[in-house]
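A single protein chain has been removed from this complex, and every other one stays in its place.
Here is chain A:
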Amino acid sequence: MNINGVVANNKKFCSWTGSDSLPLRLPLLSVSEEHTICQHATILNGMCVVCDKLMDDSYGVCFDYIEKGLRYSIDEISRLKKRNTKNLLRMRKLHLVLDLDHTLLHSRWIGKLTSDEKYLEKAAAAAGEFSSDKISRGNDLFKIKIGDNVLLVKLRPFVRSFLEEASRLFEISVCTMGNREYATRAVKLLDPDCKYFNSRIITREDFKQKERKCLDLVLGQESSIVIVDDTESVWGGRVENLITVGSYDFFKGKKKNDCKSYSEQMSDESESDGALANILRALKAVHALYFDNPGNHAAGRDVRSCLAKIRSRILMGCTILFGDDDFEELPLTWSRAEEMGAICTLVTDASITHVVSSNTQSETFEWAEQENKCLVHPQWINDAYFLWCRQPNDVSFF
């Protein structure tokens, strides 16, 4: 606020200030706008918030989810990403991006319930006319009214404790393929006090490329963002930051098969041993590895390498023989086993520790029984991958 400096340089910016005697000439102290060229970093409703220049819709990137009408320039976005990450790291926190559907909850329109699930419809009707009313079964089943239709929303077991504990180590955002109205209502059920997500809810309308999620809109650096989602494909190529979680299906899915859904059996996923509890354990491990590892130089730390490292310890020390080399998911299961630190082979050998086979009649099966090797179903590898820990060897289907 240097008056003398401004008088010298800002001759045209003057104003008359009132006084009952002589009018005074005083310069307006808008030094910043004149001396530095405005970067047009933040645009609100088409106007630059500092110098009022009108910018059109192609400038910068739209950030409607934070504030309607907000756009940031590319430079401002990278500055904000760096700054936010730096602030979080100072508080020993990382970024966490969560998906909604099938990860934290499962929703179903009331008209699409199967006959075995009709008891839920009665409970919903009995719960009254208010939208987002709790229906019994503890605190986890809600109904919300969107337009003329009623939607039943079931929260995944353990989700509240998961959010509570994760929010101590991470700043959480939501990234969902649902539309804005559904997402805000669902988040209100998960986070009624607005403690965890704040305004960080990115929905389908915000993604530039339809059907593809990306981290561009998350204001944090990619080296410190962990994603938890049940589908890998929706993220395009960015899977190094991703922890894939088992899909949560409470209501009967669209697939016509004989197994009953949780709702039809009136049961649910285990709370203490389900997917979210295991993912929380993995998140705590990533956090610990990122911050407490003395060997890591601050600038070189990256959650992606931490994730890879933790994953590679799951099946460390295992040498796995794939018995039947013609089941359709072999390449995927093979690569997962290798990611988890196991050595995979098709050749029988003395160093083998585990034999994967789904066929009880094969030669490898007999060889394994002879040599007393651990026999496991391919699902054993998938379980280890999704639950982030090695399952006991005898929990196979043999």
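The working rule: a contact is a pair of C-beta atoms (placed from the backbone, for glycine too) under 8 Å apart; a residue touches a chain by one contact, two chains touch by 3 or more; residues count from 1.
We adopt the following convention: contacts and distances are computed from a predicted model.
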item: Hidden subunit of the complex - UniProt protein name among "Dna-directed rna polymerase ii subunit rpb7", "pantothenate kinase", "Small ribosomal subunit protein mS29" or "Annexin 4"; value: "Dna-directed rna polymerase ii subunit rpb7"
item: Selected from A:T42, A:T176 or A:Q221 as touching the chain missing from the view; value: A:T42
item: Touch residues of chain A, complete complex, unshown partner; value: 17, 26, 28-30, 32, 42, 44-52, 54, 66-67, 69-70
